[in-house]
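What follows is a single structure, written as structure tokens, with notes after it.
One chain of protein is taken out of this complex; the other chains stay put.
The first chain written gets the first letter, and so on, giving A and B; residue counts start at 1 in each chain.
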Amino acid sequence: MADIVAAIDETAANVIVPSTIGSLPSVSRSGSGSLGPFGLSWSATASLTGGTVDLIPPPADVIRIAGCRLNYTLGVTLSLDLSFLNFCLPRVCVRLPFIGRICTPRICVTFPTISVPVSHSSFVNFTADMRLATALTGAVWKVDAIVVGVPVLVLGPAATALVAAIGAAVTLALLAVPFIGPLLALASAIIFGAFTVANVLGLLGPILTPFVSGLRIPLYTQPQMFEVLPASAPDPAVLVRLDSVAAALDGSSGEDELVLTIEISP
Amino acid sequence: MSLTETENVFAGLHETGLNDLLTAFFSARPRLLNYRTSSAVVNTPPSPTAWTTMPVIAFPGVEGGIEYAVQFSIPQVDIHPESAALPPPLILGGGQIALRTAVEFTLLCRRVDDDQKPISVRLEVVALGRVVVRTVGLGTGSVSFDLLRVEIVNITPDALESLIECLVLTLLRAALESLALPFSAIRAGAFSLNLTRGPEAETDQLKLYGSAV
Partner (left out) sequence: MSALDSRALTYLDCYGQRFSTPGQVRYAITGPLAARLRVDDQPYLLQVADQQAAEPQQHDIEVRYENGAFTAVPPELAISAGDVVLWHAAQAATPPYAVWGEGEDGSFSSTSLQAEAVYSHAFGSAGDVEWTDMNQSGVGGLIRVHDLDATDRDACERWGRVLCEGAVVVVERDRVDLPELEIVTGQTVFFAVTQSSGMTVTDATLAIPVR
């Protein structure tokens, strides 16, 4: 029998794992891409909360977390080239009392490329299967639960909400462009017709999925030289060596448990 | 039966692991096993920090008092059921531990010619006891040993054996007073628990049960 055996059942797992998930620091990523014909840059920050844990022993041998929530804040800067709206004001001629007829030249109005910042916060629930991975890295024992495969994120509602947020931001940005007034409806129709919810889905998926597919939940982290007792004058600390750590899911006794077995030496 | 049984968190320390912890503890803090009045009595181990210095035993007419040393070897524990036979009449009952150690008494003996020479005797000691909770808090706590009786074989007459056994039990309980193993050591830092059951000494393991923190 191992020197030390520690085990939790599903009830404890549903306390420990969600708590651990909630204490993970937010992760930020950034990148660039496109939305239809428009370029964009994005930054995203995400954190996780909640989840219901199911310990599934072999043969499946996974920890299933259902209903875990990925909370995210997405900042997108759309680059809209409005040059398709360029037009020229015609020559305007009037008669003035002291000059007679006077005419302005043609004035060509060029529309700029505008940057439209869009900020959008939402969440998406997901279910993921995780496997236990044990390693001794840098004299530290770690047991992590690592996501298996790429969880499917149901992003339809999030994409629809993001389209609405983009629409609101683009409309606001367009209003500030000189000479846009008579062309606003036309510009909006062209711009919003250039991308669809599917495009936004294609944008969101690659942004958000890595936050989940790369998820590691730390279940056990201890230095190989484990401190039994701290130093207390005049006595030094008491240390033992963790020679090996193993983690497994076990249901052979009729209750599903996560079991750590640890060998120590003085 | 599952490890956690009707509780949610389980931590089990096998007696081999417990003995590794005891070895680590007393190797780091040998002064808790070595007591002497001066290095003139005994000087092994040589480091002064490995010793607890004791006052001499004052006695009228004994100039400078009586000098002595008491040393224990690193105790090793056997959790029920017994892994090795105990000397009669000791029986390792359910929930109990047997603790084995050796005690060495050394007396700095004064002879009539003022020559002082240390005289030692080493005795093998087996003690029966139980594991008790020393402290307990939210997700924390510690256990220690409560020794109940000691058996030292082959001392005659019986009255002398009883006297020495009482003395050794008294000294051993005092020496182990500072030994408090935190729950975190029993579970090697895994899965904090609020203790709801235990410590239980059975199947060669020290077992703690509780709820998740």
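Going forward, contacts are C-beta pairs under 8 Å (C-beta built on N, C-alpha and C of every residue); 3 or more make two chains touch, one makes a residue touch a chain.
Nothing here was measured: the structure is a model prediction, and the numbers come from that model.
Specify the shown partners of the omitted chain in the complete complex.
Across all of the complex, the chain we cannot see touches A.
Specify the residue from the set A:P105, A:P236 or A:G251 that touches the hidden chain.
Counting the whole complex, the residue in contact with the absent chain is A:P105.
So one chain is hidden, and I want to know which residue out of A:A133, A:A168 or A:A189 touches that hidden chain in the complete assembly.
From the options A:A133, A:A168 or A:A189, the contact with the absent chain belongs to A:A189.
Which listed residue (A:L96, A:A139 or A:A233) would be found touching the missing chain in the intact complex?
Of the candidates A:L96, A:A139 or A:A233, A:L96 is in touch with the missing chain.
Residues on chain A that touch the omitted chain in the whole complex?
The missing chain touches chain A at positions 89-105, 107-110, 176, 178-179, 181-186, 189.
To be clear about the criterion, only the chains that are shown with their structure count from here on.
So in the complex, which bits of chain A are touching chain B?
That would be residues 1-9, 11-12, 15-16, 220, 222, 226, 228-229, 234-240, 242, 253-255, 257, 259-260, 262-266 of chain A.
Which positions of chain B touch chain A when the two form their complex?
Per the stated touch rule, the residues are 1-4, 8-14, 16-17, 20-21, 23-25, 27-29, 31, 49, 181-182, 185-191, 204-205, 211-213.
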